[in-house]
Each structure stands twice: as C-alpha cells, then as structure tokens.
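See structure below.
The other protein chains are all here in position, but one chain of the complex has been omitted.
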C-alpha cells in the first residue's frame, strides 16, 4: 500500500481557466510507483477551484470564463458580502459550483484520463496570487 | 493502513448554507490516528448537499442562498416534478450542482484545510429535517 502526499504552490495565474496538468504532474513523479490507485488534487482556497475538462482548444477555456461571468455575475443586487471587491462573492460561488478537488484513477503508474481530459485551475479573483494545492496519491 | 467509517445524523437545519466543520469533526476524533490520508464526508440525500467554502463571514452564506435561488429558481415553467412542493425540484438540481460529498486531505492527524475553508451543509428544502452523513477516513 502506497500513500503519498505533497503540498505545492502554483505560480500566480490571471483570472480565468488554465490547463495545469503538466505543472501538477511534474511535482509528483511518485505516481509511477502505483499500479492501481487514485490521485486527488485539492485546492486550499475558497475563491479558486479545480475541474477536469477539454485539454486542447484554448477557446474552450475562454468560453468557460465568459459563461461563468454570466451565470454568476458581479454586482448582483442581492449580494451582502461586497467589501472585498465585486469579484470576491462571485468567486466564492464559482468555487463551490466547480469544486475544491478533483480525483483521477491511477492505472499502471499514470493518471487514467481520457484523451481530451486535462486539469484546470479556475482562478476566479482578479488578483488571486499564488494558490496552494495538496496532492495525495494512494494505491497498490 | 487505517480505514474508519461512521454514520452520523445532523440536527435539523433551516433552508440555507451552514458551517458544520466543528459538528462533523467532533464526531470523528479517530482522524488523529492518521498521519497521511483522506477524509470523505458523504450526504445520503438528494435535496441537500455539501461544499467547502469561506468559514468566517455569515453574509457569504446568505449570498450563496440568494444566488442559488436566482440561478435555480422555484416554479420554473418547464418543471414537471412539482407534486412535492415548489422547493423540491430546485433542491434536487442545487444538490447536484454542489455535490453529495466533499473530500479533504489529512495531514498529521488533521484535515489539511486552507485558513478560510470550512465545510458547509447546504439545506435546499424548506423543511429538510435531520440529514444523515457517512464519514470515512483512510490513510497511514
């Protein structure tokens, strides 16, 4: 039984959706020791999130940003939590809609993703800074 | 290898978003035995959900309730599943948007949450009653 964990800090990303598959995995060569297992990536923040989606065309990530800004807008009249700026409360809601972790099966030492799947960092703040992730892998 | 599981019942909560981090963890002192692991909290219902978000300002939780009521409204003309009351169908949809479980890394016997992260019970029904959770922790 393997149980491996590492906490890493990403470089700051601009507001938007970013492909971070390679950046995450290069921190975690330890995966190769696991034949059958699971990899969890957890983000220690409440205004940025993680998801799995299309890893090829950058316009997909742009459309995610456009649609989330429409579906969860800034300056809604009913927001009470406004003192951290107009991007703050929508960032919290977006983070919960997308989620604070993703989890991928490991098969023969590698994340068993579909051909078109990649890991997105979803940065919902205008200036979110460096985000911390906890990577945990377990298996046999 | 540790693998610990416990089923608990929460007290009833009003419709809305509620911080339950302490209530959950006090049921599960067993976590302290795990150096490196994972904690899953699973809700056995389809009209309430769990998420991780900001643990400090109560207006964040109020704004979640306001926004979810806007994004997934009652009495939409296209709802067919209406016989359990106007709050029922939106509750199901909200539950799937937020999710039925959260999962947190365990590091040195404690949930490795960010400073501002807490566990929310999201009660989407007007009278949802007592909700059942399954807590599972595993690790070394």
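For clarity, chains are labelled A and B in written order, and residue numbers in each chain start from 1.
To be clear about the criterion, a residue touches a chain if its C-beta (ideal position, glycine included) is under 8 Å from a C-beta of that chain, and two chains touch if they have at least 3 such contacts.
Predicted model only: the values in this text are computed from it and were never measured.
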Residue numbers in subunit A that touch the chain omitted from display: 1, 36-38, 51-54, 57, 59-60, 62-64, 66-67, 70-71, 97-99, 102-105, 107, 112-117, 120, 138-140
Contact footprint on subunit B, counting only the chain that is left out: 1, 3-5, 7, 40, 42-46, 71-72, 76, 78-81, 89, 92-93, 95-97, 99-101, 103, 132, 134, 136, 138
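Operating definition for what follows: only the chains that are shown with their structure count from here on.
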Centre-of-Cα separation between subunit B and subunit A, whole angstrom: 20
